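Note that this complex is displayed minus one protein chain, with the remaining chains in position.
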Amino acid sequence: MNSPRLLIANRGEIAVRIIRACRDLGISPVAVYSEADRGALHVRLSDYAVAIGPPPARESYLVPDRILAAAKSTGATLVHPGFGFLSENADFARKVQEAGLTWVGPAPASIAAMGSKTESRQRMIAAGVPVVPGMTTPAANADEIAAFGRANGFPLLLKAAAGGGGKGMRVVRAESEVAEAFARTRSEAKSYFADDRIYAELLVEGSRHVEVQILGDATGRVIALGERECSLQRRHQKVLEECPSAAVSPELRAKMEEVAVAAGKAVNYVSAGTVEFLLAKDGRFFFLEMNTRIQVEHPVTEMVYGVDLVVEMIRIARGEPMSLKEKPAPRGHAIQCRIYAEDPAHGFAPSPGRIRRLRRPQGPGIRVDSGVEDGDVVPLDYDPMVAKFIVWGQDRAEALRRMRRVLSEARVEGIETSIPFFLSLLEDPDVVANRVSTQFLDDWKYEPKRPPEDVVAASVIAAALGSMEGAKKRRPGAARTGGEAGLSAWRNARMSFGVRE
Amino acid sequence: MNSPRLLIANRGEIAVRIIRACRDLGISPVAVYSEADRGALHVRLSDYAVAIGPPPARESYLVPDRILAAAKSTGATLVHPGFGFLSENADFARKVQEAGLTWVGPAPASIAAMGSKTESRQRMIAAGVPVVPGMTTPAANADEIAAFGRANGFPLLLKAAAGGGGKGMRVVRAESEVAEAFARTRSEAKSYFADDRIYAELLVEGSRHVEVQILGDATGRVIALGERECSLQRRHQKVLEECPSAAVSPELRAKMEEVAVAAGKAVNYVSAGTVEFLLAKDGRFFFLEMNTRIQVEHPVTEMVYGVDLVVEMIRIARGEPMSLKEKPAPRGHAIQCRIYAEDPAHGFAPSPGRIRRLRRPQGPGIRVDSGVEDGDVVPLDYDPMVAKFIVWGQDRAEALRRMRRVLSEARVEGIETSIPFFLSLLEDPDVVANRVSTQFLDDWKYEPKRPPEDVVAASVIAAALGSMEGAKKRRPGAARTGGEAGLSAWRNARMSFGVRE
Amino acid sequence: MKFQVRMPGQSEGRTVVVTAGAPAFEATLENAVLTGDALEVRDGVWSLVGLDGRQIEVSVAFQKDGSVRASAAGALFGFELLDELTARALLTTGGRAAKKVRHLTAAMPGRVLRVLVAAGDRVTQGQPVLVLEAMKMENEVKSPREGVVASVESVAGQAVSQGDVLLRFEAGSE
Partner (left out) sequence: MKFQVRMPGQSEGRTVVVTAGAPAFEATLENAVLTGDALEVRDGVWSLVGLDGRQIEVSVAFQKDGSVRASAAGALFGFELLDELTARALLTTGGRAAKKVRHLTAAMPGRVLRVLVAAGDRVTQGQPVLVLEAMKMENEVKSPREGVVASVESVAGQAVSQGDVLLRFEAGSE
């Protein structure tokens, strides 16, 4: 245990992802955990682990001093913030550095410059990068937002100034909605980012969300690693991402990459970062924000460009140049689905709990990043993302086929997940043809699929057999009230499921 | 269920691999199973499944008529043989075609030409490809082998004429060993390949096993997809494979690929196949044999060349051209470890049984192909391979680091596996530096690693706590006889594992 | 053994009679006789192979409320399975008659962020009465009916489980 130690100021899937990068580099990972996470996978895979408080994030994962104390007590010399939590908190980054530790991320000044959406907009405007019309300072009250709406028109998008990852955003379609939306957005911003400043910008409808991955090192070199298509969003939360975007031509890619590198250089960017653009239907693109951290959807870029972004971040933080001698060429197409612990059949209600059985998909071109395994508990205190399914294919069509296979092969029992939602979504002709925008899922209604009749027959027989064998412990109990139609599902069972009459 | 159906005449990991290729192509997979495999994963992942006999392979997986009857009863129109079993049986391939089904593999004539090691050698000699001195017809008795040895010198290698995959091979170092080796090798050849013909060739010691992947389609096009380094073999069974070989220069690669394509064209090769070479220390290479089927180690090629070889085989069998418009360029380095159900600490004794707990490694650059999951049984009737761990890295050093991580992250409980063997093997400086030959593992002795002292302390405490909590059902029982030394492992526990005195 | 099975959204159940258990099962579903080979691979996970070779792996989990949750390749659904005695008993006691909603329960586990009403308040159907936070999302809980709040059974900051009573309505207040 004389290898250097890296403290991961995060939990769940991204903490496990960073642990793997540490192992690949011969670094010893140090976990922190709230009371809700004592038995979590990221703790069990680490060499050191420190308790940092009660379940609510604001009393544990969001408390800088507890993280720093944990680093001190375990002798960690590096701190990786992951995404969310304190990852874009410039003060925290500064404190880490002042404590003599290495911050695995960009300089605090770069975070500060880009972390405030309003300041970053000002910087980009100064650098000649096109931006969407929006407020240049946080709104002091609801009236300022109403005034901006009257001047620029509705709909508006309310955003947390310290936010990111789609958290705490809200659409305001008319002046009458402003007051309530202001209060609600501010409350969520405070609870998630410990910073209640919010602002508004014009919502350009029908546009796509396309973002460019950049990587900079201490030599001043900044490169772009292509774009990601992230237009499929629900409640402003990305749910499915692709690399590359089928909507981006090589010429457009070159332009976006050029602007992204310029944006990075404008803030002396060192580390992995993402420059987000709004891509309008007419091909114009606008700077939205820059995320000065690793992104949930980074694996699609990794698969297409053959690079380990988290490993690069750690290398770069230690003062080494990035390992990529030349800009790598893209190969094939990758897609990621974010698997959430939620029930798509019941309005996507959160579905925390114990995972009774987990079958992870496997095989060629498949990557599963998850923060849980068989028997683990998904606590109700945090983001509901339990896994990411990432597939690679020679082209987009092959990647789509593989993703359907992966979603069918997977089993998650004990909690509900968004897997059935994705299975339906990937049958939508517009999704298959990439005719989407960031509003696409607002209008898209999930309908649970009717199970095939032979599967229903098999399930009923299995349940009856199981109930007979374990009559005492598993006998079916009382009934609930039923509906109207007949059991026509049985009718054709005889054709498809080995039947004698 | 109106999609075409493909019957997989195999079991275990490769059957599951082929099922995934079917799913990716929208084909419905049909499994066959012996009585030992009724509950196996390859059955559970299939749309159709047919029982084909008792556990011994010669009464089930090796009976052509049962396979054909299964295809007929389920309406399968394609048959994929996997590797081993009937995969290189030209008669079976012919029967499949005569039954009006599509054989997913090369033409029976190509199999026959290459399937007999003696005939293939004759063909290659005729085509001007260098071969190792060896018998050109099967040995009728032990005397013929002794005579060949007297003429060419010892050591010799005895091989099954219908064999492959390292099965049923034996080294004979002196004439006195010939009689017993002849009987034993013939018996194994019969039991595994249903063909007891064997032959001998000169063993070129200190050489490497390097093989070239080829792919041909019905248009007559044959391409080579680089080489694989397969020198690390135990009992003539490959255990670790790499792509590319660190011992092959770009010039040598070009030469080997050229010869491999010529070999394939000489037998009008259509499908995926492998041309195996013996690479001598001086850089000369000799044709060993051609495997006219998919190979256990195909995933390392898939990862480096970005191609799905099983999908290509199925496409090609259906008369489509291969999907690769141009020969793909290699990227990075891949390594595969074959995880066997065997106990390296006890002479690699077979270790079948129920897998109580399985943690599969995950993360970037990792692929796990396996035929079992949590709770599954590894039967004693078949090959002990339960999984393949495959890693990809930007270069060989990164791939080696990832493989060490993967082997440490994995947990298999309930059966013993070769994982500890690989963890030790990958610490060997000669393996790290690729200073190996096919004899390397003959001289290499596995020594179980002493567990770290703090891990021992933690385990003892966990066992004591567990024994206290579940006293009735898990209380430790009677003792066995012990050894000699003291428990010095405890001494330093106080330093490394949170101690008060 | 005889069972009644009912799919969600269907009022009438159908009869399932199992005449032979695992492994060589035989079951009658209405007029059709289904036979094949059934193996419980592990607790609740079954592989069924029909006479025509059709293989289906399905996991069936008996829920607390007596329903069954089934999970197979790309399919996830629930149904009710009752043995005949239980089914008849329910029919006799009229167990299925709809009841009036007397209280509001949590549809999901979470933390109460804000309570928007107090005892004595009159509320309309659909009116937000609480804000529940779960997995970093604020979820408005709406009143399922019109009526007068008899008591609020939860306070801000409290963690609640699925099914916990959040507030009660006065009887006959709608």
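Residue numbering begins at 1 within each chain, and the chains themselves are lettered A, B and C in the order written.
The rule is simple: a residue touches a chain if its C-beta (ideal position, glycine included) is under 8 Å from a C-beta of that chain, and two chains touch if they have at least 3 such contacts.
Because the structure is predicted, anything quoted here is derived from the model rather than measured.
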Which displayed chains the unshown chain touches: A, B
Touching residue (missing chain; options A:S3, A:S73 or A:S249): A:S73
Residue in contact with the excluded chain [from B:K167, B:R253 or B:R360]: B:K167
Residue touching the undisplayed chain, where the options are B:E241, B:E398 or B:D454: B:D454
Absent chain, residues of chain A that touch it: 1, 30-31, 38-39, 43-51, 70, 73-74, 375-376
Chain B, residues in touch with the chain not shown (by the definition above): 167, 184, 187-188, 191-192, 235, 341-342, 346, 349-353, 356-357, 380-384, 407-409, 411, 413-414, 419-420, 423, 448-449, 451-452, 454-469, 474-487, 489-490, 493-494, 496-501
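The working rule: only the chains that are shown with their structure count from here on.
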Per-residue multi-chain contacts in chain B, two or more chains: 1, 45
Chain C, residues touching no fewer than two other chains: 49, 52-54
